[in-house]
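All protein chains of the complex are present and in place, except for one that has been dropped.
In order of appearance the chains are A, B and C, and numbering begins at 1 in each one.
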Amino acid sequence: MSQNLYDLIGLLAGICFILALKGLSSPKSARRGNIIGAIGATIATVIVFFYANDGKALNHLPLILGAIAFGVLVGVPAARKVQMTQMPQLVALFNGVGGGAAALVAIVEYLKLGDSATVAEVVATVFTVIVGCVSFSGSIITFLKLQELMTTRPVIFPFGRQLIALTLLAVLATGGWVISSGGTAPLLINGALSLLFGILFVLPVGGADVPIVISLLNAFTGLTVAASGYVLQTTLLIIAGTLVGASGTILTRLMAEAMGRSLFGTLFGAFTAKATAATGAAESRPVKSGSPDDVAILLNYAQRVVIVPGFGLAVAQAQHTVRELADLLTAKGVDVAYGIHPVAGRMPGHMNVLLAEANVPYEQLVEMEEVNPTFPQTDVVLVVGANDVVNPAAKTTPGCPIYGMPILEVDKAGNVIFLKRSMRPGFAGIENELLYEPKTTLLFGDAKDSLTKVVSALKAL
Amino acid sequence: MSQNLYDLIGLLAGICFILALKGLSSPKSARRGNIIGAIGATIATVIVFFYANDGKALNHLPLILGAIAFGVLVGVPAARKVQMTQMPQLVALFNGVGGGAAALVAIVEYLKLGDSATVAEVVATVFTVIVGCVSFSGSIITFLKLQELMTTRPVIFPFGRQLIALTLLAVLATGGWVISSGGTAPLLINGALSLLFGILFVLPVGGADVPIVISLLNAFTGLTVAASGYVLQTTLLIIAGTLVGASGTILTRLMAEAMGRSLFGTLFGAFTAKATAATGAAESRPVKSGSPDDVAILLNYAQRVVIVPGFGLAVAQAQHTVRELADLLTAKGVDVAYGIHPVAGRMPGHMNVLLAEANVPYEQLVEMEEVNPTFPQTDVVLVVGANDVVNPAAKTTPGCPIYGMPILEVDKAGNVIFLKRSMRPGFAGIENELLYEPKTTLLFGDAKDSLTKVVSALKAL
Amino acid sequence: MSNELALLSIFLLSIFVGFEVVSKVSTTLHTPLMSGANAIHGVILVGAILVADHSETTLELTLAIIAIVLATINMVGGFVVTDRMLQMFKGKPRPKKDSAGQESGGK
Partner (left out) sequence: MSNELALLSIFLLSIFVGFEVVSKVSTTLHTPLMSGANAIHGVILVGAILVADHSETTLELTLAIIAIVLATINMVGGFVVTDRMLQMFKGKPRPKKDSAGQESGGK
């Protein structure tokens, strides 16, 4: 296949990617967008077989095909079987391996080019290795955090900032070393240091900020792909990588805004903010806990009820039960709405997805900005497995990990009912003062069980 | 200057243009955007002097500089002195000369290349000549229409559609002739036919649709510039031209939507729609005309007044007087708002610009969608020099030139006062039934005079 | 990458940029935007200067010089008239809510 034809088809694939991103930014066309992206990627992959070795069969063809088959066998079932609640960490993992792949490609190309590499190519290689490695190790850490294989709290270590700065310096220095004098060993050292930096850089990020970091690393990986595209003189990789880099950057900013965080604060906040919150053995303070019957009575005599779902709803898979309850209340003449916080759950839009699964009518899902003004007129708020997104500490406690995040102001409603299993805090690991308020009733237990009981109690009234 | 450096600076200028368009799409940054665009254009123009003749002074340098100076001397005063009301036709004119320039550049380059031109270059040349000429002659006609040097109504001639189709066919045929056998004469014939086609194509467009056509021709001219960029191997022209072509296409669609027109209907509507409206010597029917005192009394005892400005406000330059009236009414405790139709006047945003000039507070300017639901609660609507934008025919008379355009539904208000000079129709040339309604009062005279009289009468009350 | 392909890529990408940048402009800005875009295609002046420099016959030169005049009028006049329109919009107080909406609308 001629270089020209190859480039032309590559351009076509690039346009598929643009259309994919365009599609993905509108709910109606999102799925089609994703499919267009997949088509683009397939085209790009298939044609490289006809182009790479001047039209002859590729060297190491069986190995290459085997590796692809293996990748498919690992990737597809993982993507198919993962639970909704675990998708964010899977995305993190996929992003990490992409970064790793980019770094490896750069290293191999560097080995092959040897001394014939131009300065620009070496610079691009070093960039790819550094950023790819950071993305790889950083994503692994975010994966571990989200999978709760390690603590979701910010990991703060003594002289943390200094250590991170020092590592970064070392990364840059070894990078400069590769550029000035070349050689494989320096590049590998550079890569190793970058891996270390990725770990150190993500460790102090608080759990709630992890999605932002995934998005940032995602954008980074995009840039490494663009840089690889330059070294390999493949326009498609430049277009695709740059698209992801640019859109990822914007997306990261948008996500940070939705969570009320500054990007800088997200990344470096842990060391600067004093950890004033989340301390004190407040767990021994008294709380008011109620029975399913108490809750049913409260709900039955309410004029207006707002249901606030959170991560616990997903864990308990209680979306169908909550809908049953809502329908029952509506039938009884109660005005019911769902108050949806943009970052409730473990991924943006998590609650929408979950409730859509239970066929909750879309009109009942009210976004934060719209539902907040209605809380003073709301009699009962039913908080189903949410915690951080209703935690007033976000407004009252400067320095706590969620400070500044806009929340659902359920404390303005007449009564608040929490369905949760224990007094344990939510994702951000901080105490929720609202649980101790006199207007709050706690119904302990798995959300699905509790809801089922409430439904029966309501029917019996 | 090396080709590389030239291309690099050209790329920079291209980015200036992107930023210019980005800026222009947001009110806050619009002016800065325009300035960035001007900077980009200046950079592009200056560097070509260092690049064109391999760094030596350009051939015919004095002539070139003289021509530029002459262009500046013509263009700047025209742009400076033109009245607000005449800007649209000036933009049309500027667009036309741009199209003409692109066609001329293509012709000259074709003469120079002679037989050495590749097929692609000839195709691009023919495209530029055709579209540039259409844009030139079409813009001249729109200019004449807007300047009212000719009728603003659709000009319909017998066998119009057939004639237009035939001309288009001839244009394409001569274009094909140039491509297949070359030669200067065919190209010139092709250009002449294109000029004719431009005229025929714009003549049947009704006055109200003229801005849409200007926008379309503007996009066309952009594409010719991109094609010239290909022939001249100048990336900057490709980027700039394509940007204008693409954004102009979208803008045309948006404008058509704002006026409630389909693009196709705009262009070919005149021949298909039966001219059912705008007929009948209805002018002899009785109307209720009032004195300034009558109007003052009506206004004085109103709870809520909506002022609907239109093109007549601009003609009368009555923006300051209307503000005076509004302030007076507000001081008397009347609730006053301005109802702004998106296409009132002769350019989108015309009324905003005009009233902003008179320092009318921005909050008082209410857009169509927001003001329409309030008319049933409005006691008096004061229509100052508007006509088409309040004409119920847009809803009731299929086939009339403005049918389907969303209007300000002033007929739902308690009283409607029209300030106009005569019973003549507005821009679209169609009768306004509302003038004959019992709830309507007409105050004849120049809007500024009438308003001044109403203000004095009000003060005297 | 061949020259033709590079130009094609640039062309296609520019289409997307042009589409996306303008796709959410508010009605109020339609006219200035049209006028500003109109001024931008005045850079055909660059092309006119290039062909004027190359011109060999009087015919070529005459046409090229006319093109320069026309393109200059387009470009300079376009930017000036756009600026005049936009001057009117500048510095007027806008209500918070509305300006926020327009801000996000223009990004």
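We take it that a contact is a pair of C-beta atoms (placed from the backbone, for glycine too) under 8 Å apart; a residue touches a chain by one contact, two chains touch by 3 or more.
The shown structure was predicted, so the numbers you read here are calculated from the model rather than taken from an experiment.
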| item | value |
| --- | --- |
| Touch partners, limited to displayed chains, of the chain removed from view | A, B, C |
| From A:V171, A:M347 or A:L451, residue that would touch the chain that is not displayed | A:M347 |
| Residue among A:L5, A:A67 or A:A173 touching the omitted chain | A:A67 |
| Sole contact to the chain not displayed, among A:L5, A:V108, A:L169 or A:L461 | A:V108 |
| Contacts of chain B with the absent chain, listed as residue ranges | 3-4, 7-8, 11, 14-15, 18, 233, 235, 239 |
| Those residues of chain A which, in the complete complex, touch the missing chain | 13, 17-18, 20-22, 24-31, 33-35, 37-38, 40-41, 44-45, 48-49, 52-53, 58-60, 63-64, 67-68, 70-72, 74-76, 78-80, 82, 84, 87-88, 90-91, 94-95, 97-98, 100-102, 104-105, 107-109, 111-112, 120, 211, 214-215, 218, 221-222, 224-226, 228-230, 232-251, 254-255, 258, 342, 347-350, 352-354, 356-357, 359, 361-363, 367 |
| Where the unshown chain meets chain C, residue by residue | 1, 3, 6-7, 9-10, 13-14, 16-17, 20-21, 23-24, 104, 107 |
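As a convention for this text, only the chains that are shown with their structure count from here on.
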| item | value |
| --- | --- |
| Contact pairs, highest-scoring chain pair | B-C |
| Whole-Å gap separating chain B and chain C, where each centre is the average of the chain's CA atoms | 16 |
| Inter-chain centre distance, chain A versus chain C - centres from mean C-alpha coordinates, in Å | 40 |
| For chain A paired with chain B, centre-to-centre distance based on mean C-alpha positions, whole Å | 47 |
| Junction residues of chain C - those touching two or more other chains | 4, 16 |
